[in-house]
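Here the complex is missing one protein chain, while the rest keep their positions.
Up next is chain A:
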Amino acid sequence: MNREQVCLLKEIMEISFVLDETALYLDTHPNDEKALRLHNSYAQRYSEMVSLYEAKYGPMKNHSMSQYPWAYINDPWPWEFDYSLC
């Protein structure tokens, strides 16, 4: 685990949280176009950032592609990160 990985992961976590929040709001306000635009722009950013992260540090999900050997199982797991590094 290095500082660079923690920083990138925390950035992804931040964008992901925006999506958690916009998704819940849109569940009860599906016709709010402004909120939907916000959601879509963060959804695009999210997939770009995850691609960048996975290329460097391996799969975030077991449905992602991996280099050999299968890197999904590599540590650190989410509960093992020292998030104070970044």
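Quick note on the criterion: a residue touches a chain if its C-beta (ideal position, glycine included) is under 8 Å from a C-beta of that chain, and two chains touch if they have at least 3 such contacts; residues count from 1.
Following the convention adopted for this analysis, contacts and distances are computed from a predicted model.
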item	value
Name of the absent chain as recorded in UniProt (options "FtsX-like permease family protein", "Glucose-1-phosphate adenylyltransferase", "ABC transporter ATP-binding protein" or "Manganese catalase family protein")	"Manganese catalase family protein"
Missing-chain contacts mapped onto chain A	9-10, 12-13, 16-17, 20-21, 23-25, 27-30, 59-63, 72, 77-79, 81, 83-84
